[in-house]
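The structure appears below as structure tokens.
With one protein chain withheld, the remaining protein chains of the complex are depicted in position.
Moving on to chain A:
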Amino acid sequence: MNPGDPIAAIAIASILFVIGLLGVMVRRNLLFMLISVEIMLNAAALAFIAAGARWHAADGQVMFLMIIAYAAAEAAVGLAIVLRMHAAGRGTLDADTGNRLKG
């Protein structure tokens, strides 16, 4: 296969993206939902790397760095919120039980 051909990498990225999306929709554990979001973000990052390889430009790698930084920041804030909810007296990580909001 031509190493400059990004189709295989895009296929893997798409599969990762769908896995992440299904994970967010199916899993009910808050930690697993956060991890699924991270998988979706990594899929986008992989797609940028593949696209950057196609155009032989550094832009894709710049976006990759930005996405990694964002994913780290989001995970930090998300875990902090989970910890705070635990401290406030919510003993479960299940997204379905003990909801205070009507939605």
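Just so it is clear, a contact is a pair of C-beta atoms (placed from the backbone, for glycine too) under 8 Å apart; a residue touches a chain by one contact, two chains touch by 3 or more; residues count from 1.
Basically, contacts and distances are computed from a predicted model.
Colleague: The chain that is not shown, which UniProt protein name from "NADH-quinone oxidoreductase subunit N", "ABC transporter ATP-binding protein", "Integration host factor subunit beta" or "Conserved protein" does it carry?
Modeller: Listed in its UniProt record, the absent chain's protein name reads "NADH-quinone oxidoreductase subunit N".
Colleague: Just the residue numbers, please: which parts of chain A touch the chain that's not shown?
Modeller: 6, 10, 13, 17, 20-21, 24, 30, 33-34, 37, 40-41, 43-45, 47-48, 50-52, 54-55, 57, 59-60, 62-63, 66-67, 70, 73-74, 77-78, 81-82, 84-85, 87-90, 95, 98-103
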